[in-house]
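Here the structure is laid out as structure tokens; the discussion comes afterwards.
Of the protein chains in this complex, one is absent; all others appear in place.
Order of writing sets the chain letters: A and B. Residues in each chain are counted from 1.
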Amino acid sequence: MANPARYWREIPQRYRLEAGKCVSCGEIYFPPRLVCAKCKCRQFRTVRLPDEGHLVTYTVIRVGPSQFADQTPYAVGVVELDGGVRITSQIVDCDFDKLAVGQRVRVEFRRIQKQGDAGILCYGYKCVPA
Amino acid sequence: MRDVAILGAGLNKKWGELWSMSLRDIFVEAALSALDDAGVDHFDSMYVGCMTSGMFVAQEHLGSLMADYLGMNPVPATRVESACSSGGVAFRQGFMEVASGINDLVLVGGVEKMTDVGGDEATHALSAAADMEYEAYEGITFPGLYALIARAHMHQFGTTREQLAHVAVKNHKHGAMNPVAQYPFEITLEDVLGSVLVADPLHILDCSPITDGAAAVVLCPVEMARKISKKPVVKVLGSAQASSTIALHSRKDLTWLESTAKAASDAYKMAGKGPRDLQVVELHDCFTIAEIIVLEALGLAERGKGGQAAESGMTALGGKIPVNTSGGLKSKGHPVGATGVAQVVEITKQLRGEAGARQVKGARVGLTQNMGGTGGSSVVHIFEAV
Partner (left out) sequence: MAGIIGYGAYIPRNRIKVEEIAKVWGADAPSYRRGLGLEEKSVPSPDQDTITMSVEAARKAIKRAGINPQEIGAVYIGSESHPYAVKPSGTILAEAIGATPEVHSASFEFACKAGTEAMFVCLCQVESGRIKYGLAVGADTSQGAPGDALEYSTAAGAAAFLFGMENVAAEVNETYSFMTDTPDFWRREYQHYPRHGGRFTGEPAYFKHVLGAARGIMAKAKMTPRDFTYVVFHQPNGKFPLNAGKQLGFTREQIETGRLVPKLGNTYSGSSPMGLTAILDVAKPGDSILMVSYGSGAGSDAFIYTVTDRIKEIQDKATKTRDMLDKNKVYIDYGTYAKYRGKIRRAE
């Protein structure tokens, strides 16, 4: 993820949860797509996903990849934002024992990764208990 | 379409941390073993299944490399990639080449060399099987993804931690009888539950290891096999493949493997068989929970009840439908690209009656199921001894 261009390209999604809504059938894609899987239409409108939702499932990562090694243990879950779109996100500022399927959560802006001491800082979304 | 047989099958001598063997050595060793088993010293075309030699050893162009090192230039040689189902998909490609009549003798091999990089880089390379931008970027690991599935399965169906552990115990019991296996020893339920947590609720002993290894088979038309083979002929009855979303969060149902169910359904149809006709199965137990949900998708266990299979002894050697007699990915090891082909090698040995201590008595019909990522791809094959 060190590459500036690769990170920058996803900024509208990572900072503002921008998704694409099919103009024909209304299906919402996050991240946005070029072709609708449902109706094959190729036109989309930009929409912002809601910043609240609930936990569909979760786990606590105790052995993490190197960029996250300092943060273990940390919780990650599949969050269904209000409206139905699902994302994979860390769950922070939480008690692991209190995590539960169905729990309400809220999106917050956090730093996701950094490339050592000299590389770029990568920001994005995490969820906190609502 | 012609009927296709497995003429030869073999693995490299030992799976594990093979410090003194390079990627190309491991593959060649397995290929030679398969060619010897087949009783031929040449082939018309070859396939190499490998998830990511690029990220593990910075080597691509494996087709050319392996054909060269097998002394088989100028045969066509194709690298196949489908994450953890690279081997199974490579097998299907080889099957189709023989079935179509394009070539008679096709070598299909799978290989992965994972220990030239440290644990961190290996984890990073493996996460390429997931959605790098929207899953891996957030800090999820593969054990983490399967842990999400496990939690959902436990919540939805009441599957227990012990039921997951039973899968690991069973597969180690089988693997203890497999000299090639990376971990050829038994483990107990307490061992699993007492081992360090990797991603709740999965412990380290719920997870398949990092392994170097390779497997290979030689395919030919059934008619040719009947003429030249000194061994019982094993025929490919059904072959099917399906895809699903790359990201777990995009699935409608997190605990249902749509790609496996579709591939299985197509394979059963092609083979004219059903789950009840199977006598031995090799499936993709990358994590204990994976075996449980694959059993459900294959129709070998009722939806939600997959946890009872290992616990009750149904899937153990001697049980109703032995699963992963090789030791599975858990005990045998999981050199990613090799796994799908190694599954075919085990079923071939079972259907020929060559499985020794692991033999399922009277096994005539077997199935392999290989999948990539969290089920983004699945490939199912059905075999019969003829």
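The rule is simple: contacts are C-beta pairs under 8 Å (C-beta built on N, C-alpha and C of every residue); 3 or more make two chains touch, one makes a residue touch a chain.
Keep in mind the model is a prediction, meaning the values are calculated, not measured.
Of the chains on view, those touched by the hidden chain across the whole complex are A.
In the complete complex, the residue from A:S24, A:Q71 or A:Q115 that touches the missing chain is A:Q71. Within chain A, the residues in touch with the undisplayed chain are 11, 15-16, 70-71, 90, 92-93, 108-112, 121, 123, 126.
What we mean here is this: only the chains that are shown with their structure count from here on.
Taken together, the chain A residues at the contact with chain B in this complex read 1, 10, 13, 30-31, 56-69, 71, 74, 76-78, 86-90, 96, 101, 112-113, 122, 124, 126. Per the touch definition, chain B reaches chain A in the complex via residues 120, 123-124, 127, 131, 133-141, 143-144, 147-152, 155, 196-202, 247-250, 254.
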